[in-house]
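Report on the structure given below.
One protein chain is absent from this view; the other protein chains keep their places.
The block that comes next holds chain A.
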Amino acid sequence: MAYKIVKDNCTGCSACEPECPNEAISESKDGLFIIDPAKCTECIGHHDQPQCVAVCPIEETCVIDDNYPRYQAA
């Protein structure tokens, strides 16, 4: 599983982008942010908490995307 950003909740504040240890987050054309699931490691091995979730000011915006397999078995 990777994290994804719920478009309707994202304010485009950019807080998540510099915190991602994998450079998986980028700004889209509409000024909002998206996560590249191929790069997302859920911060396992980097930090105790997924950084996008920890820094995002809006609850339920950075959420697990069940469409992707877990990056790394714990």
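Here is the rule we use: a contact is a pair of C-beta atoms (placed from the backbone, for glycine too) under 8 Å apart; a residue touches a chain by one contact, two chains touch by 3 or more; residues count from 1.
Throughout what follows, contacts and distances are computed from a predicted model.
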item	value
Per UniProt record, name of the chain withheld from view ["SPFH domain-containing protein", "FeMo cofactor biosynthesis protein NifB", "Catalase-related peroxidase" or "Maltose/maltodextrin ABC transporter, permease protein MalF"]	"FeMo cofactor biosynthesis protein NifB"
Residue of A:Met1, A:Ile34 or A:Ala54 touching the missing chain in the full complex	A:Ala54
Where the missing chain touches chain A, by residue	9, 11-15, 19, 31, 47-49, 51, 53-55, 57-58
